[in-house]
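Complex shown without one protein chain; remaining protein chains in place.
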């Protein structure tokens, strides 16, 4: 299959190129950029030298539909809302990695993203999929809205308890921490090395646009109260950890808790549970598509702690996009994604 | 005043030397070590060359009482429990930076520290003091038990709400993050650079020995339920951030919340409140004795978030020890501590 | 082919497991450890969970010869000198990643390594190979001595000029810088996070054991004077940069210099030259088997600067070991190694 990548000069785009380079069935044959078309990708990314002798091409939906079987949109939020419909109308299959089609309700989108929402008819066509939680929605679609990084880590951590209706309303607190690559290539005083190195920051307190994305899925599972969700910037490049605190509707033993999670994920290739007393660190999934989860119940408070880690550019972006594309295209879900984390 | 430092080769000890080097009234005249006596401190710490032409001496309480007016114990937990009583009996004034005398109840100590508790009569004599919260206890004592790093950040963040009885029972969750210097110089697989760099870890889940230290103070303020407290290791050297989540007994406006904190800390030199919408980052207190605090109420959940940052080696250890010593010795509390953070 | 890895709990070993996991023809079927046999590898390396359900086995040469077609020795220097001969005698094919068989002269080894040299008859059998420089030596051998990380970066940088006899005697200065993973898992005061983070160190000044390894190859090319070679420890995990300074025997234009290098490496898959005015950064080869090289002649001094970067665990260790093994085993040299660097 021929794939096109729009926004190949961003980190999400670069990660798509890295993974698809060794994918047996999907080959990146065209890359696109609105601002840098005509340049070789290696001018921006010398690390791709010899591997990707591709020139960035202009964005032209009808031409792209001819050139490719599937298009990945690794573009900033606010761009896909107009570009995706054009590509879909031109006949492309589209995987959108941005946030533009994740929220079903336009007012929610506009409240949290502070941008104009995509047309409702296109939002309705977009299929939001974390394969481990709802892969069957990928049947008969040509338009995937790929989940956000924080929601992926958070929802994979919450799902077994949430779907079993075991979480007490009003009790979900997600203290999330991310490496800086989530901020992409924006260059300003807040993203320069000197301001972030040897520093730990909290940001978008109570205002992160991933809050409604997490709540939307929780609501499908019958959990209706708002969550508390905070995000921190950690001085490292890759990795997300969601430390999740919940209270339960009924008392579970630690054994029962682990049993619940083990059964829920027993057939999943990309979710790995740690044994009781062990918790995953972010480096243990670096460069891979895994989501690693650790669990604990505090005997003193009864509160459950769920620790969920992913590589934000992989399971949190490009890796999951390819996992979704594999399903949509009829390949084995793990195709091209079964490599090990890079460690140390 | 002549000061002695026991454990000068540790990071807490080195920080005491750094600060006291420019203190106008307290001068470090003797340094002690059980294992390295006879060595120059500069063999271990070349950065002290020319500043500290001192040799490490053996630990001999009666001699130390003659040589010094005040002794700082920057030794590992489990050492001070026997050393401090000997020094006190020899007539020394003692500031203990370890955890050995912080918990009033011996069984609590032994449960959490997994070590034998110090003799109860000496624990009873130790005065635990975070000056901003209870500096009056320092009158008429010769024995200070200096608070832990996480409890200092957490309790300064919680105090205004907790002392006003505004926090709902069972609602305190502290998600704490620390730089690696808190782990000191222990050398093992878990502390080497390669395992911690570009990595975020959670550790001692529900088992950190600072939990009972925080609860002990909360109990004095009438808050009796257990707290949830987790600690993470962030790839940076210095800094602690405590992200604190609480629910309130009654509804407060954001104005009322800020008013409460402003009044509580208005005369405190070392606590700085951020304006609404702003939150402190750890680097903003690096190398200094400040505790910086940011606040928020989430309109959707009613939950309050308190973000409290300190330099773990300063306000979390050596800086607060000197602040306490200043009070005990009758100096202005800020003496030798009023320097700016080092930034960037 | 069945491969065994001795020392799988080290970083070199872990990297062999990572790469061979996706190698189409070589599969790691057994892992060995002297100290941890009986343990699952995932107890030490949780990042390998699900990928490597292997137990560490004891080191037993005759059994290893039965179990495997090829054995990789990722053990500390001083171990392979006795283990490799035992394995070879038992009939194994051996790739030794340690320094024990790199130096032809036993007294050189003992001078620089401060250890007893391996038996001369076995040293003579070992084939030292950087494929781009001497791959033909791999014919008809069962025993590869895999080059060191610094020598690989340095010699690939020097080779085109050195083999053409263009370098002035007494003029080679190599200022090398490495990430910390080169130090492996040794745990002591010098390798803990707190001592290395935010710090730049020079080490083994004029005493690094890679000096004679570089000189040995240079001597084969007719360059006989000693070199100056210094190593620095940079606060990052992976990557080596060798900044190489040489004076020339005759005047070259920049065009001639680039032409020389382009021709030398034109058929090499793993050496990438940067264009004039551009220089590689270490991250541009991270996780990959590439060696990237940049060149410059200073018009004012006539001195040539060669900048050569590799990932020390890949082209500097495990990657090159597999590249060598591919040749020895008759596979395409790039098999299992043609993936992209991980960036950022």
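In this document, chain identifiers A, B and C correspond to the written order of the chains, with residue numbering beginning at 1 in each.
The rule we apply is simple: a contact is a pair of C-beta atoms (placed from the backbone, for glycine too) under 8 Å apart; a residue touches a chain by one contact, two chains touch by 3 or more.
Treat the numbers as computed from the prediction; the structure is a model and nothing was measured.
Of the candidate positions C:210, C:238, C:272 or C:315, contact with the hidden chain is made by C:238.
The chain that is not drawn here is touched, among residues A:183, A:248 or A:269, by A:183.
Of the residues in subunit C, those that touch the hidden partner chain are 170, 173, 175, 177, 179, 194-195, 197-203, 205-206, 225-228, 230, 232, 234-239, 241, 243, 245, 279, 281-283, 286, 294, 296, 298-301, 303, 305, 307, 309, 344. Residues of subunit B in touch with the missing chain: 11, 14, 17-18, 21-22, 45-52, 181, 198, 237-238, 269, 272, 274, 278, 280-281, 283-288, 292, 338-344. Against the chain not displayed here, subunit A makes contact via residues 11, 180-181, 183-189, 191-198, 235-237.
Methods note: only the chains that are shown with their structure count from here on.
Chain-level centrality, scored on Cα centres against the all-protein Cα centre, points to A. We define each chain's centre as the mean of its Cα atoms; on that basis subunit A and subunit B are separated by 39 Å.
Centre-to-centre, using mean CA coordinates, subunit A is 36 Å away from subunit C. Here the CA centre of subunit B is 46 Å from the CA centre of subunit C. Touching two or more other chains at once are residues 11, 181, 198, 237 of subunit C.
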